[in-house]
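Complex shown without one protein chain; remaining protein chains in place.
Labels for the chains are A and B, by order of writing; each one numbers its residues from 1.
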Amino acid sequence: MTTVTIDGKQIEVPEGTTVLRAAQMAGISIPTLCDHPELTPYGGCRLCLVEVEGARTMQPSCTLPVSPNMVVHTDTQKVRDARKFVLTLIFSERNHFCMYCQVSGGDCELQNAAYREGMTHWPLQPNWQPFAVDASHPYFVLDNNRCILCRRCVRACSELVGNHTLGFEERGARSFLVADLGVPMGESTCVACGTCLQVCPTGALIDRQSAYRGKETQVETTASVCAGCSVGCAMNVLTRDNHLVRIESNWEGPVNGGLLCEIGRFAQQMEEHERISTPLVRKNGSLKAATWQEALDVIASRVRPLSGANGVAALASTRLPVEALSAFKQIFADGLESDMVTSLEEGASTAAAFKLANEMGRPFEGKLGDLANADLVLVFDADVTKLHEVASFFFKRNLQAGTNLVVVDRNENELDRLGIPVKALRGSQAEMLEALTAAKSGQPLDIHEVKTGVPAGKLALVGELLRDAQNPVIVYGNVDGADLKSLLALAGTAKVLGVKGAANSFAGALLGLEKPFQLNGHQAVFVALGDDEPSQRLVKKLTGAPFLAVQASYASQLTAQADVVLPVQNWAEQDGHYVNLDGHIQAAHKAITVPEDVRSNAAALEDLAACLGITISGNWREQLCQRVSAAALEG
Amino acid sequence: MDVEMLEGQKVIEAVQRAVDHHGVKREELIPILSDVNRALGYIPRAAFEELSRLMKVPTSQLFSVASFYQMLSTRPVGQHVIRFCESAPCHVVGGRQVWQAVQDALNLRDGETSQDGKWTLTTVSCLGICGVGPVMMIDDDVYGNLKPSQIPEILARYADRS
Partner (left out) sequence: MKAYRSMVLVSNDPGSIQAGAQDVLTTLQQEIKAFGLEDEISVSTVSDVGRHDAVPMVVVYPEAVIYGPVTKQDVHYLVEEHLYKGRIASALQAPARELSGRIAWLQNRKGTLPAEQRIVLERAGLIDPDSLDDYLLHDGFVALGKALTEMTPADVIAELEKSGLRGRGGAGFPTGTKWKFVSRTNSPKKYVVCNADESEPGTFKDRLILEGDPFSIVEAMAIAAYAVGADEGIIYVRGEYTLAQERLKSAIQQARNYGLLGDHLFGTDFSFNMSVHAGAGAYICGEETALIESIEGKRGEPRARPPYPTTHGLWGKPTLVNNVETLANVPPILRHGAAWYRKFGTPSSPGTKVYTIMGNVNLTGLIEVPMGITLREVVSIYAKGMKPGSTFKLAQTGGSSGSIIPASLQDTPMDFDSFAKTGVSLGSGALLICDEETCVVDLAKVLLNFFRKESCGKCNPCRIGNQRAYEILTNISEGIGSLKDLDDLNMLSEYLYQLSNCGLGQTAGTPLRDTLQYFRAEVEAHIRLKVCPAGVCPMSGKKH
């Protein structure tokens, strides 16, 4: 610990703490622009300059580590004058006429700092050159006229996301923010994660959808969890007058640490289908509006007599909160004792892992956090770029620092160009795993080259990497039972992580909802679709079902052929919990209020249970613990 | 093979030669970029992309580095590049008049390339031969103690050189 004095306050902070953080710990606020708590200190804007006794010049508090008995002044006239001068310079560099700017009036850190420092005018005459606004990107606008060259976006793109799209052109007065080789943002390698938007202190990078729709002070913020995939990113849903304005990441998120991907930040806001706002019951061949009681009665009357094995088949989307999945399971598996109660993904991404965990009697999978510390990541037939993209950020950002990446995938994988691609020309997954195992233990590889078509030299290289790595992680996708055992054997002490399907795949598996779906004389089908989209395959399978009831947020081919449709809330409208791919249980909160007729997925099922006379327990946590989990549960 | 393909081939070869010579470690980046620049006159997009692939360094970083250094060019240049020193030691011994003479002779301003692609005219901060100012370089040739009257004759030496 080091003792320092800041503005007369003596405080003790850990060695290496910067003066800025030390001041913050002591409750002293120093204005900053280029600093961001999630990014490496940069020291470019100089707004945080302070006086340090004994120093020749003023010192940037964001990069200056404390030293024993340091005496710092953050609020002298000299410091205040210097801050004002720094702001004067920034305002003189480019077009900072605030009146037309999206972030003006509270959301602009530059403007806020200017108000705070009492700037009344621009002492230096601005002489800026106008730049063309880059509006080529589908989700955001880059306006270099508002850019203060603080490089938060560049650092975020590299240090957090590892995508390295943003960079700097030229130097000195000609310094300029660019994408890749100076191409328009919309044509760049940008993956549209939007992290740059969130860290930009000014209106240089703004979100198209939410522009001018509400400032920080005018919106409500609700903590939620992304339902886009099984990573389970914590996020904040910003609403105004009960309308969704935008989604921002939550820097405190235990799983994602403040990152989101395109799906999480942007895609979920797109409502492409017609909303179902009232219960529907088929009368004389067509769906007619009905009351909840009518609709539930129709379902109950058809389903109640079908108790037992081949009675009613039931399917639930794994986008549903745990509360709903649990009620669903209790109604159909426990109450009606049906033999066909499963999820829409039918256990595709979980069955093998849970079977193995149950055989082993313990969880065997690691945590997403392991990826951030890995010195070797082996991706085995897993997609971590189209889906689960945030997981890829955790290691992409470490590749330049020396983390090795091996991509074993028969198909094109977007990660190929970043690592060592291992493409099997022939043979099965089993043969590939055999080859890698042989490579790791240094056995002759000629036969494996023949079996897999992967050059022996490349196999040997991967084997060496696996042997030498201190913190290796294997990320696998679709691997079936026997092969998973081989994969685990190959891993040895390496951490193993399986990507799952939708947001609650893991919960679905824990509740046993992972059977392959098949109609076998079933007289009725119930689908808890929620805000999910039905696959063509499912629609086809259910065509001609004697009775079909669907609870859904949106109209689809499935609801069109249903006999009863129950209107339910989407991810943003209901409370609920999600269990992500590594066993983290997180809560999502209701951000938008809908009319009473649209009920939450859990409430709809609870109402159905009541109608059927089935008692269900709300203790879903207990139910999650009835099976050995593939990864230890947390939270 | 059409012209563009040839260009592409030439670029790939220049990059490969530089990488063969220096290796792909990050600390060799500036020497590699310098070699490519020397071979091609500038660093074209295809060269950045190939280097990115070979060195596993993102193109944005290659571009950020290349555009930082004055001796590396990210834009096409003319057949002959004139680099004229605009620093104080050359300036106070008549540099301005010589600079005017060069601009007049070529009808070009700082940073411009002639329409026929023959000349690129650019100012530089210092060439390190300040004892003989005013100084300029044409390609690899250094000219010192310049007087405005010498300019037409010096430029004429490059008239039929390519």
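The definition used in the following text is that a contact is a pair of C-beta atoms (placed from the backbone, for glycine too) under 8 Å apart; a residue touches a chain by one contact, two chains touch by 3 or more.
In this text, all values refer to a predicted model and were calculated from it rather than measured experimentally.
Colleague: What are the shown chains that the omitted chain is in contact with?
Modeller: A, B
Colleague: Just one of A:58, A:603 or A:633 touches the chain that is missing; which is it?
Modeller: A:58
Colleague: So that we can see where the missing chain sits, which residues of chain A does it touch?
Modeller: Touching the chain left out of view, chain A contributes residues 41-46, 49, 57-58, 60, 63-65, 82, 85-86, 89-90, 92-93, 123-124, 127, 148-149, 168, 170-175.
Colleague: What chain B residues would touch the chain not displayed?
Modeller: Chain B touches the missing chain through residues 25-31, 33-34, 64-65, 68-72, 85-93, 124-133, 135, 141-145.
Just so we're on the same page, only the chains that are shown with their structure count from here on.
Colleague: Can you name the residues of chain B that touch chain A in the complex?
Modeller: Per the stated touch rule, the residues are 45, 48-49, 53, 56-61, 63-64, 67-68, 74.
Colleague: Which chain A residues qualify as touching chain B in the complex?
Modeller: Listed in rising order, the residues of chain A that touch chain B are 164-171, 178-182, 189, 399-400, 417-418.
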